[in-house]
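Removed: one protein chain of the complex. Kept in place: all other protein chains.
Chain nomenclature is as follows: A, B and C, assigned in order of appearance, with residue numbering initiated at 1 for each chain independently.
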């Protein structure tokens, strides 16, 4: 895999943490949380690694997603956010902001079965705005904040992909 | 997968056969052995396809090897040779010719444990020339023809890869 | 015996049925919707026929297309699996009219058991205890209230044509009855096209225990013991086991006999399941009969040693059961976890998508009935069940340890699954001590309760993410893997963001 040296800003369990990685072939040195660790890395496939850290063996599967990565370690699943250094904010699907417009986006692919609010309508935080059906389950998506519906981007019966913006509240 | 139209010279069960393939996305038309077949193709991975031919479903895994391809159809394994149009001869590991020099090459990766003939020695067809060990098994490789050892390319104890030429008989 | 059958289903159950058919030397025909072209059940079948577009109504629920596929392929019988057309009496009749054997019960038995209050009446006539309750004619609200007081609060209002928790309301005091009747009736009308509801006594923390029955066309009916399915979420079973930890030989005989009586009462043939609620006094009440193979049938198979699909096919082909009640022997304990494509960290949100890496558990005492593979894209159109993980051992505690081991070995990335949810539940002391009830998950499941050692793994996850990111950054193609921020998309769409 050649030489790599990089620093990442990660979001773990809601907290931002810095990780420094220095890798040369199967050997990696990681500085993280005040510790310095030697890691033996074996790449199993595009999406999977075997890591040995201080004698402990870990099987790791990584999948990129909207929020960063889903990382499955020894069968346990974790969400690890990655801060884009160019924008310095974690890219997270369905992220809301306290001020300014907030989008309600589809958390998974599916079909819009009901729209519960119209453009111009005042809504309160937590109020159901759209019902999306996937895998025979209906999921009501709540408003991230109190405000006014600025835009409804979808129609009932429409298919949507994960991350598609559905409604904008301001 | 876009459009493909090509003709292949294949070697199946020792016989050379022509196959004409016209593919557009998941639809393919194949002319082969005097028949014309419609095939529904679904690519499962780099190395695997699901094919439906006249209503019959087949699971196909393909691996390139020295002789062409190993093709596993519904769990049954086949060797399919491919004639290189630029050379017009099937590239086959360990292929022998009636006339001219014949190479004995390693049929699998392993270690040379014994060499049974020296350069300049006369040997007869079938006579053991080299013993290669792999996976705790010793395999004696016979001479493909009667003749004289022209060259011995390996030494006892040496590691070899599949296809490596070991001895040349002329 | 049949020489070819069509399996009118998809996913793990279609694969399950094909396996037995192949062992019986019967050719198999798969059917598939557009998005299921590369599904495992299509890959493993001898023949495959497309049905149409991905939504179920245009494919797996479309009787005309399924029947056309059966006729075009020359299949002599159809196995419906569970769900889809499996409990559709009209479909069973249409099969019969076309001379195709429907591998399941007679249409009349399906209908009798499909209407809940009719099934309750039949149970009562057959001497099988039912939960105290009413028929679907409730009269006016005064009469309904009188009936409710007779039964005693709390009561459940339930849709007569119902199922799956639709048209159901729990009522704890008389003053809430009228509105509950109105709401449940309206929900029942929209869900089933029938507003009829009835009242039933609400049992607190009951156990859900069901009996597997087999009946042939020669008059033989036996039961294969019970399954306990008390661990439920949204009225859906998620963990099942055989035998029930509270079962005794005497109770099994009585409940088994009740199950056999129900099957006889409705003229049942083939495999079916009689469901009961069991209270803390070990009194049992008939709940309903499922007229098909159940999702959870493998736990019975592991403990009895029988192949239920083989029995179904043999019965449908007119063969005698070849098994007396005395010959049914239970051995050891089996557990099943239903692995769903859902995100337990986000309220069990559906999680369809591409399976990027997968290793499935195996080894001693482990069976996996799965419909997935690495590289398969789990579609958005159907039930989220990916596979059923089953373990068997001599004792319940060993079967639980084995399940924990197998869940730990099950590695899947790309989509979220309920595997962590099961590890959480199985580690609960109340699960280990078998204090099961249908409200177990409400009472005991704490999504934020971490398994021991999880915190150490979080650090490893961070390293894994960084290693992946370093590769992605190194290659030009890396960026393409990551979906763009919805904010950017949004901005592009309507120019709101600058």
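Quick notes
In this text, a contact is a pair of C-beta atoms (placed from the backbone, for glycine too) under 8 Å apart; a residue touches a chain by one contact, two chains touch by 3 or more.
Please read all numbers here as calculations on a predicted model, not as lab measurements.
Touching the chain that is not shown, out of C:275, C:301, C:383 or C:459: C:301 (per the contact rule at the top). Checked against the full complex, the one of A:7, A:24, A:50 or A:124 touching the unshown chain is A:50. Take subunit B: the residues that touch the chain left off the picture are 1-2, 4, 6, 8, 10, 12-13, 17, 19, 21, 23, 28, 30, 32-33, 37, 39, 41, 44-49, 51, 53, 58-66, 68-80, 82, 91, 93-95, 101, 103, 105, 107-111, 134-137, 139, 150-151, 153, 162-165, 168. Hidden from this view is one chain, which touches subunit A at 26, 40, 42, 44-45, 50, 52, 55-57, 59.
Residues 15-16, 19-20, 22-25, 44, 298, 301, 305-307, 309, 331-332, 359-360, 362-370, 373-374, 393-394, 398, 401-402, 404-405, 408-409 are the ones on subunit C that touch the missing chain.
By definition in this document, only the chains that are shown with their structure count from here on.
Apart from subunit C, which is left out here, the chains connect through touching into these groups: A | B. Most remote from subunit A, judged by the distance between CA-atom centroids, is B. Remark: subunit B and subunit C have CA centroids separated by 48 Å (rounded to whole angstrom). The geometric centre of subunit A is 31 Å away from that of subunit C, both derived from CA atoms. Within subunit C, no positions touching two or more other chains are listed. The set of subunit B residues touching two or more other chains is empty.
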